[in-house]
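To keep things clear, I will list the structure first and then write my remarks on it.
A single protein chain has been omitted from the complex, and every remaining protein chain is retained in its original position.
This part shows subunit A:
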Amino acid sequence: MKSVMWAQLMKDKRNPLFILLFIAASIVATILFAGGIQTPTMVAVFSEEENAPEIEEKWHELLNVDSSFQFEIVTPEKAREDVMNGVIDVAVNVTETDYQIVIASELPTVSFVQQHVEKVFQREAQFRALEEAKGDKNVRSKMNSYLKNAPIQIEAKGLDGEGLPNFNLGTQLLFAFVFLVAMFMLGLKVNNVTNDKVSGVWNRMILSPIRKTGMYSGYILYTFLITMFQVIVVLILFKYVMNYEVGDNLGLILLIASFFVFSMISIAMLITGFVKTPEQFYSIYPSVIPLIPLVSGAYMMPGTISNPVLMFIADLFPMSHAMDAIMSVVFYDAGLRDVMMSLLLMLLIGVIAMGLGINLIERRNQ
């Protein structure tokens, strides 16, 4: 077992670029996508009235109150052109009291922008009516100060009455991408089995005094260790160097990650069992893997995927269980006991897939 591990390690030591690239990839992916959520949507504002600059200026100020949208004044021609070319999704054509949304197609952002604009315009209409009726210029500030201490308040709380920790989709995405890259990395390492088979190393090992158990556990253990190395390095970098929120209980998170990695190694082993050559593995594995986080809902708010068929498929893979467990540790202070169920499920998936996978690989030999 040791010698098999050692051989794998030497291969990577001679060519460390690969592992470094993967570590870099998971960090870059997280920074890009977790950061991307917060960038505001650009919306163009323009007017075709006679006193366009005034109107534009007025609404530009009133519309720019929400951090998720950024309204910018442009010329009508440019706004239409940008929308048509897909540079921006939405533009707003404003008049003194009314608005028109300019779109090219029904994109998801459109309805959010529309809601926001509608609210702003309705409030404004009411303010204006009020000002006219009262002849009072301070209506707006009076209303606003009244609403600051609004009589009816609502608070969100946890079930125990304590304040609810703020769920952060960025943190969830961080783990999703770390796991996604880990899945690719471990897949490539498990693929060494087929590589060694086609190069004849496998047969030579069979002839050597090394035992079959030793051979398999060598590959598995090495893959496990190198993938965990990547996960640990990335998480530590995020926690201590880049100060991302990855929870206080890093030990438990790494435990969950290790179960996940084992479980995914088994699934990669299963796929290896289906294929004959490393090339086949390369063509099947990368097209299956990106599906898993998607179906498991790792890129979206929890509960977004509610289709029972999809949820069933997601449950067959370890990712959904790992994400569940990690999210409850990071945000809801779950302990080992709370995540035990997820750990056991991942272990179960791992054992079954490993059994099937090794069986298939062995059967192919005969």
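By definition in this document, a residue touches a chain if its C-beta (ideal position, glycine included) is under 8 Å from a C-beta of that chain, and two chains touch if they have at least 3 such contacts; residues count from 1.
Heads up, the rule we're going with is that contacts and distances are computed from a predicted model.
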| item | value |
| --- | --- |
| Options "ABC-2 type transporter transmembrane domain-containing protein", "Glycolate oxidase", "Sigma-70 family RNA polymerase sigma factor" or "Anion-transporting ArsA/GET3 family ATPase": UniProt name of the undisplayed chain | "ABC-2 type transporter transmembrane domain-containing protein" |
| Residue touching the undisplayed chain, where the options are A:218, A:278 or A:318 | A:278 |
| Option touching the unshown chain, where A:184, A:222 or A:260 are the choices | A:184 |
| Interface with the unshown chain - residue positions in subunit A | 15, 17-18, 21, 25, 29, 32-33, 35-37, 39, 42, 80, 83-84, 86, 89, 93, 97-109, 111, 114, 117-118, 121-122, 125-126, 129-130, 133-134, 139, 142-143, 146-147, 149-159, 161, 164, 166-167, 184, 188, 195, 198-199, 274-275, 277-280, 282-284, 286-288, 290-291, 294-295, 297, 299-307, 309-310, 327-328, 331-332 |
